Structure formats: structure tokens, C-alpha cells
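The complex is shown incomplete by one protein chain, all other protein chains being positioned as in the whole.
Chain lettering (A and B) follows the sequence in which the chains are written, and residue indices restart at 1 in each chain.
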Amino acid sequence: MKSALSNYARPILFLTLVVFIAVSVLSLTYQATKDTIEEQQDAKIKSTLQELFPALDTYEYQDSLYTIYSQDDTIGYAFLTSGKGYGGNIDIMVGIENETTLKGILIISQQETPGLGNRITEDWFTSSFAGLSLSDVFLKKDGGAIDGITGATISSRAVVDAVREAAMEKIKAIPERTQAKAGDLE
Amino acid sequence: MSRLRKEFLKGIIISNPVFVLALGLCPALAISISIDNALGMSMGVAIVLLGSNIMVATLRKIVPNAVRIPVFIVIIASFVTIIDLLFQAYFPPLHQSLGIYLPLIVVNCIVLGRAEAFASKNPIFDSIADALGIAIGFMLALLLVSFIRQMLGTGMLTVFGKELLRLPGLASHPMALFVLPPGAFLVIALLLALFRRMGVLKNE
Partner (left out) sequence: MNELISIFIGMALVNNFVLSRFLGLCPFFGVSKKLDNALSMGIAVTLVMFLASVVTWFIYHHILVPFNVEYMKIIIYIVVIASLVQIVEMAIKRTNVTLYNALGIYLPLITTNCAVLGITLINTQEDFSLIQSMVSALGGGIGFLFVLVIMSGIRERLELSDVPKSMKGLPIAFITAMLLSLTFFGFGGMV
């Protein structure tokens, strides 16, 4: 009887003990690395935003919209969006100066075909968005101001459409935000 | 000492995990598009392999047989989580480019295979030698595949942002196929065939 009990009990106790030790070690590792991981993520976001807004001093994040400050002035807004490319999602950070004008875009991640679609990360393509009016954010062949990439229309159009559609959506939130801020001051 | 050396050396060529045993193919194919990835991945696998081999060899006499495999899996998964957190904290770009293939080390047949086939039956020092040998064998295989794919696929050899080599002609018109999934299958197929031709591998 005793041996039957220990036959069942010992393995279960042993496994429980191993799991307990494993969980403790993991939570210790997590506590030790948590701050560094957060710092790294903040630094990455800040350097991305800084690339779009060189004058950036601080930024604020609320409702998936980054508000960019230079000293105390608001110099623009930024947000993340994603488009459906040839090989999957294309994540883009978009900067806007005000309700009508783009500041610029950066491709954060993409899985497009090397040599064709992945040329959306090249400077000449992303920099062609800088300073554009939102109504011009179309490919030239669709009546806009952006040169598509030869042989990679799907990828180029995915970026252009994602940027324009998301920007149109986001600018609706901006005036309210500015008003809310003014309201706070009173 | 010579026994430890034998356990160490066998993993590098005679039973190279990738080319001879055909284990751990998922990461070998998926992330082998750059030398950086290959180094990062093999570092991850080496740490997990070493850690789990040591733990399993230490516990081998007291682990109840009925829960042997679950205990091994918990040990391996813990080491994988630890390196996942460490990579996230100290090598964020590498963590990003390895993506889900870093956590997938848990189900890498090499790691569980060594725990079950070797470390659970052998003393600690033999298990350490075995882990090091297998890890180096895995690293060499990954580096070889990545080197070929990066050279042909981009025409350049860059390691951690530093350009080491640039092939004239190929750099401006790279054979992008090699950094795409089909290129991975092709390179592994040709390397496997080559290793067989050289007689390192037995034919089936």
C-alpha cells in the first residue's frame, strides 16, 4: 500500500518541485531584465520618432498616437500602421505635421521580396512622402505624386494606401486633442 | 580526458546534428539568411543545450521515470525563456530578426534529443562535452548555410553591420532567390548531397 502511494506521489511531487523552481528562476530573470527591456523599447521608439522629427525633444503616447514636442511646442504627430504587402504585413511609422501635410514615413518591418518589394525601405521611396499633402498620397499611375517601384506595384501601393488611409483616420482625432489640451489649461 | 574529447569531437563532424542527423532543420533553414542570425541562433541553442544537459545529467538519478520527459521539457522551456528575455534586453535587433524561431528552440529536436539520448544516461562532464560538441557542430552548419545564402543572395558579407566582403557584379545584381525560402531548400539539398559524396554521410 505504501509503495503504491509513493509510486504515484513521488513523480508528481518531483514534477511540481521542478515546475516551482523553474517558475521562480524565470520570475527572477524577468525582474532582472524588465527595466533593460523597457529602456530598449523606449530608446527604439524615440530614435524612430527622432528620424522623422529631428527637432524632437520629448513625446507623449496616448490612444495609439504619438504627440511630438520640441521644447514646449507641438511640432507634429506620429502613429504606427500596417499595410498588406506581397509577403505579409508591412509595418510603417507615419509622421504628420498637421491635418493636411505628411512629415515623412519609416518602414519598421516588412517581408517583401528581396530586390523587388523590399525596395520600399530604400531612402528614395520613403523620402518621396515627405511634405506631401494627404490628397497627393497616391502612386503616380493612380494620379498621385509618388513614384512606384518597378515590378513591385503591390508592395508600393500597400504602403501608399496604408499611409493615406491611416492618416485620414488619425487626423480626425487631432483637433479634439488640441482642444482638450487647451481646456485643461483654463 | 580522451573520452571527453571523443564526446566533444563527435558532434562536430561524425554526428553533425544538421548534416548527418538531419535534426534542427527548421531553424537551420529559416534564419540562415545572414551570419548575424546564424551566430545569434547558435548562441541561443548552445546556452540552452549546455544548461539543459547539465541539469538533466545532474538530476538523472533522481528523476522518476514516469515524469522524465515532462521534467526535461520544463527544464528546456525555462532555459529558452531565460535566453529569450536576455536577448530581448541585450540584443533587441537580433531578438527581432530571429522572431518566433528563438522560442521554438524548445521543440528543436537537437535539444530534447541530447537530453533524452545522452545527458539522461551519462555523467555531468561527459554531458558538457557532448553539449559543446553538438553546439559547435550546429554553429558550423548554420554558418556554412548562412555564408552561402548571404554571399549569393546579397553579394555581400556583412557581420553586425560591418561589411567584410563584396563580390563584384553580384553585389549590384544579387541572386535574391538564395535569401528567399526556395534558396534555403536548395542550399541544404546540395550540401547534404555533397557531404554524402565526400563519404561523411552514409547513404540510406
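Criterion: contacts are C-beta pairs under 8 Å (C-beta built on N, C-alpha and C of every residue); 3 or more make two chains touch, one makes a residue touch a chain.
All of these numbers come straight from a predicted model, not from anything done at the bench.
A.B. asks: Using the touch definition up top, pick the residue from B:61, B:173 or B:197 that touches the left-out chain.
C.D. replies: Touches the omitted chain: B:197.
A.B. asks: Pick out which of B:98, B:112 or B:179 touches the chain that's been left out of the picture.
C.D. replies: B:112
A.B. asks: Quickly run down the residues of subunit B that touch the omitted chain.
C.D. replies: Touch with the absent chain occurs at residues 22-23, 25-27, 29-30, 70, 73-74, 77-78, 80-81, 84-85, 99-100, 103-104, 106-109, 112, 180-186, 188-190, 192-194, 196-197, 203-204.
A.B. asks: Under the stated touch rule, tell me which residues of subunit A contact the chain that is not displayed.
C.D. replies: These residues of subunit A touch the chain that is not shown: 22-23, 26-27, 30, 84, 86-88, 111, 113, 154.
By our rule, only the chains that are shown with their structure count from here on.
A.B. asks: Rounded to a whole Å, what is the gap between the Cα centroids of subunit A and subunit B?
C.D. replies: Between these chains, centre-to-centre, one finds 31 Å.
A.B. asks: Where on subunit B does subunit A make contact in their complex?
C.D. replies: 62-67, 70-71, 74-75, 77-78, 81-82, 85-86, 88-90, 92, 96, 153-154, 174, 176, 179-180
A.B. asks: Considering the complex alone, what residue numbers of subunit A touch subunit B?
C.D. replies: Spelled out, the residues of subunit A in touch with subunit B are 10-12, 14-15, 18-19, 22, 25-26, 29-30, 33, 36-37, 40-41, 44, 109, 113-116.
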